[in-house]
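All protein chains but one are shown in place.
In this document, chain identifiers A, B and C correspond to the written order of the chains, with residue numbering beginning at 1 in each.
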Amino acid sequence: MGKVGIITRGVPKLIDPLPGGRHLIDGIEFIVSWARANSLWPLVYGTACCAMEMMSTGGSRHDWARFGVEVARATPRQADLIVLAGTIVEKMSRPLVTLYQQMPGPKYVIAMGSCAISGGPFIYDSYSVVKGGGRLIPVDVYIPGCPPRPEALLYGIMQLQKIIRTEGRRNPWQVKEPYQVPVADSFSAARTAWAVAELQPLRSPSVQAIKPTRLVRPEYPEVSRQAVKNQGLSGQAILSLIQKTFPAVRPVGPDGLLTDALAAPDSPADLLVPTGSYCDLVNFLKNEPALGMDFLQWITAVDWPDRFDVVSRFLSTSKGHAVVVRTAVDRDEMVLPSLTPLFPAASWHEREVYDLFGIRFTGHPDLRRLFLDDDFPGHPLRKDFRDESRVMARPY
Amino acid sequence: MSVFPDKVLYPPNNPIGDLVRTLVPAPFSDVLNGGLAIFSLLALASLTPVVLIWLERKVAAHFQARLGPMRVGWHGTLQPVADGIKLMFKEILKPEGADTFLFFLAPILPATASFLVLTVLPFDHHLQVTDLNAGVLFVIAASGLSIFGVLLAGWSSNNKYSLLGGIRAGAQMISFEISLALLMLLIVLLSGTASLRGIVLAQQGTILDWWIFKFPLFGLVAFILFLISSTAELNRGPFDIVEAESELTGGFTTEYSGISFAMFFFAEFVNMFVAAALATTLFLGGFLAPQMGWGMLDRLLDAVPGFVWFFAKTYGVIFIYMWFRWTFPRLRVDQLMVFEWKVLLPMHLFLLAVAGFFITMEWIPL
Amino acid sequence: MELPAGFTYRPIQNGATDEYFLNMGPQHPSTHGVLRLVLRLDGENIIEIVPHLGYVHRGIEKMGENQTYLQNIHLTDRLDYLSAYSNNLALCLAIEEALEIGVPERGEYLRVMICELQRIQSHLLWWGVLGMDMGAVTSFLYGFKEREPITDIFEELCGARLTMNFFRPGGSAFDAPETFLPRVREVISSIRKAVDEFHTLLTHNVIFQERTKGIGVLSREKALAYGCSGAVLRGSGVDYDVRKNQPYSLYDQFDFSVPTGTTGDCFDRYLVRLEEMLQATNILEQAVRRFPGGPHRSKVKAQYKLPAGSYWSQVESARGLFGVYVVADGSAKPYRIKYRSPSFSNLQVLSELVIGHKIADLVAIIATLDLVIPDIDR
Partner (left out) sequence: MNTTSSRQNSMTPGSPQKQTPASSLPSGSYFKRIVSGFISLLRGMGLTVTYLTDPRTVVTQQYPENRATLLMTPRFRACLTMVRDETGAHCCTACGLCEKACPNGTISVLTMKDLSGRKMLGKYVYRLLQCTFCNLCVETCPFGAIVMGQNYELAAYDRDALVLTLHSEEDEPHA
């Protein structure tokens, strides 16, 4: 900034005292700010849904080229504007600040959509979302919406142009500070503030509670549900096939408790497997020709008060039947053999479970955290996860 | 006394040059003529990108069922001006670890190269800064300079994307330089002169005497090959692998900001103008009017000044460049090389051989 | 020299090779959002690739545990925002299964039509972005141009263009407006015309074919082993489509075919998606012809409380098999909610596909995998 400062601040100081110098400088400033306002090149930066609306704004229908904005630059060195389109999470915050620092001044920021303004739908309970991009980099214009319409973005750009046009000696562009008010639960704060205010006596006795009429809601009929036909083998058939080899496998009833038989012969097979025979069973599911479970849909875990259930669902793409396999993991040990040798697909699913629940998978070739930073404290999807500095608890 | 021993700046019959020569005594007239030449070329070189950027954005917009810049000036005419002023007043950043001297030298080279080529272009019968008798050689030599700019930019930026862009640029531009040189050689062979003005004059006559139409298909193929090669030489789509945005973010310009980026940006458009002007000169009869061989119409067409024809044809070729860019996907770097060395180069050599054969058999009157 | 995290190949021998590492993303134009890829390159050839996720991991599954089922529907919009309707539908199907809620016929038709419109819309966007990644910027704008009328239908239907929050257990929040059917008819014809144009502009284009044929070949076995779904799986020749194999809503009453590829390269995945758009117009055409009257939803409950148990539902979103696994404990909020995202598994196979290809091919492969990063990160 130093050398630029000499020219932009030093030269006007020299010319100003000359006759007519003020007008000359004013004229140049006018032209420069006009140019800046009309040549906002955005950085190609979008994280989530709002990026789609940003792209729509660049589309033929809305065409932000009319404002000279279509020269979207992929490198921050040539960009003038970051449109914060989408949610910014903790892991992204450092790259975002770096991007901002890499841009040459004068640079502008538009926060598009509620995520970028305040965290939006992720303001409560989320352990990773930054509560507003303005906390990381200074924002010039906020455009509420989720996502805002393209017209709303264009309106935001026009508002930004409006303030850029007033830039000059009296109102120089400078690196502003990010929004620094600490994160607070504004919902509860409004409550508390109101609780104090409510004690004040009413100003007029004429204020009375109103008694509006209820809206007439249309009545909708009750419709009976049509049973979904299961494909391939029925749950009962799968169960009996498995129990032939693995007698210890038992079905889980609809209430989540172990039962001896399925509720109905064609209800979905949901099986509890002893930890010891977990891998063997999956191997059996995959290689038994009658089952032919060739498709691992997902692996996840459920945090019960006394144990963790690692749940996975296998599907036979050719036959159509599926089975849910769960196995209990002890809270103290938290170790389970990995399915990666059987299904490469398990790799990331297991990394996700490791990341969010802390269950370790032995034999996994590359067990690292998948989503969160390596130094993230704790495993957020556990029920006992508490982190006051990150999570704003839902107040209602 | 002249700068060039046997050539004079603003050659005889150039109205401006002659006027200066009658008013000012000999040694000073050359200096004044040189100054005027530089000034007029600078004006052209700085106006051309402004026009072309606007044109590119509008043409692209209409290719894409939209309007393009609309709000700055009439139909966005002032948009490139705003961009230029903005870039001039942006902060200039130099990445840590970059070679300062080369980093700031690099943007100047492409601009210089295209500027040098402008000096030998015949804009009209006598509107030419200097008519070198080895004009074509000069063009090849001067345009080779711009490769250095791109290579240096890629290397000095201390950025892997820039470096990749630079390496790609080196491979691509040097390869296609060969194609271009071969095509120019072909025209030199046909015209019997390497002077650009001489090449234009060799196409005098009707529209069918232009090299593009002179021999059925032969000239047309050569022209299309020239278009393809020059598009690649310009790093424009579909050959824009050098700054392929979706692959290398910004290619060799990744680390350039403000005015140093603007130099690259503007040089790109001057280069496009130069390439189109060369295509015009070599194939489309340069400043000659497209005479049809019908007396009345020909006289009417001749009444239009030559430089109007020159610019009209040049902009026509520029439109084709834009058309390419806004229609095609980009080639991959190895496909580009295969295309050059296995498709284009053999074809060029074949054309050259055919032309040479025809000339030695004296089937083409020289 | 120490290898960065995730790389497994032999370590670099000092001076023996010219290998280097290149960081792509999280802000890179062709990673479609905030995917970060670390490439190990030899010149332009990719030796190994390690994707890094989590740059937009928002913890939706955790948040879901503190929100009612209705509120969860609005969160599913933000997973795969290009298939927001399908995501809504998946959760609604799970709730309906748990509570034995039926859907009136009109509601079902509305669901099918909207989901198909959304599939077309998503594929249009994919086509445009694919073109842009390949350097044909014009295709990007043509894709978006065709997408706008569909967005208009959505906006007229529910008031939002992208995050709809439209389906409810037992039907949908709104009934179709009067202009719905005529507009859908218009879209059907305009999409068929557009697909023809797409073929002219990209499919037949020799450069495009050179760039995609034989690039990123995904074998049938690998596609299944990695749990790929959607056009990625079908491009490899597996004709698995949830709409056919485990039909939900009314998909078993529509006549449509499931396009599959043969080689599993980028071009096959590309063709499959284009053909899917035409198949979707077929479904729409049948639905428009048979669109019934009557109520659009069944009896509304004030509060949806799922009985204890676990519920699974799956739909075919534009990207593949999207599913919801709900573990309920009898309260108004789920005990655990897990989303099975198609892009998650589709991305996982990337490290297998790109080995030996060039950087430009990586861009083409990512584009034909059609990733939505927030869906992967959740």
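In the analysis below, contacts are C-beta pairs under 8 Å (C-beta built on N, C-alpha and C of every residue); 3 or more make two chains touch, one makes a residue touch a chain.
Predicted model only: the values in this text are computed from it and were never measured.
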Request  = For the chain that's been dropped from view, list the shown partners it touches.
outcome  = A, B, C
Query = Hey, which of C:Gly159, C:Gly294 or C:Gly330 is the one touching the hidden chain?
reply = C:Gly159
Task = Would you mind spotting which of C:Glu19, C:Glu65, C:Glu148 or C:Glu352 touches the chain that isn't drawn?
result = C:Glu148
Ask   = Quick one: which of C:Ala173, C:Ala308 or C:Ile355 touches the chain that's been left out?
value = C:Ala173
Task = Could you list which residues of chain A touch the chain missing from the display?
result = 60-63, 66, 114, 117-124, 132, 134, 139-146, 148-152, 154-156, 158-159, 163, 179, 185-187, 190-191, 194, 197-198, 202-215, 229, 231, 320, 394-396
Inquiry  = Which parts of chain B face the unshown chain closely enough to count as touching?
reply    = 59, 62-67, 70, 323-324, 326-328, 343
Request  = List the residues of chain C that touch the chain left out of this view.
outcome  = 67, 70-71, 74-75, 77, 138, 145, 148, 155-160, 163, 165, 173-174, 177, 197, 199-207, 209, 213, 239, 244-245, 247, 252, 255-262, 267-268, 271-272, 275
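Everything that follows uses one rule, which is that only the chains that are shown with their structure count from here on.
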Query = Which chains does chain A share as contact partners with chain B?
reply = C
Ask   = Measuring from the mean C-alpha position of chain A to the mean C-alpha position of chain B, what distance in angstrom results?
value = 49
Query = Where the centres are mean C-alpha positions, what is the separation of chain A from chain C, in Å?
reply = 17
Mean-CA-position distance for chain C and chain B (Å) = 45
Task = List, in ascending order, every residue of chain B touching at least 2 other chains.
result = 64-66, 245-246, 249
Request  = Would you mind listing the residues of chain C that make contact with two or more other chains?
outcome  = 28-29, 141-142, 145
Contact footprint of chain A on chain C as seen in their complex = 5-6, 8, 26-29, 33-34, 53-63, 65-67, 74-75, 77-78, 81-82, 96-97, 100-104, 125, 129, 141-142, 144-145, 147-148, 151, 161-163, 170-171, 222, 224-227, 238, 240, 245-246, 248, 295, 297-300, 307-310, 312, 314, 321, 323, 325, 327, 335-336, 338, 340, 344-345, 348, 373-374, 377
Inquiry  = Considering only the defined contacts, which chain C positions touch chain B in the complex?
reply    = 20, 22, 28-30, 44, 131-139, 141-142, 145, 201-202, 205, 207-208, 210-211, 358-361, 363
Ask   = Residues of chain B touching chain C in their complex?
value = 60, 63-66, 160-161, 164, 237-238, 240-241, 244-249, 326-335
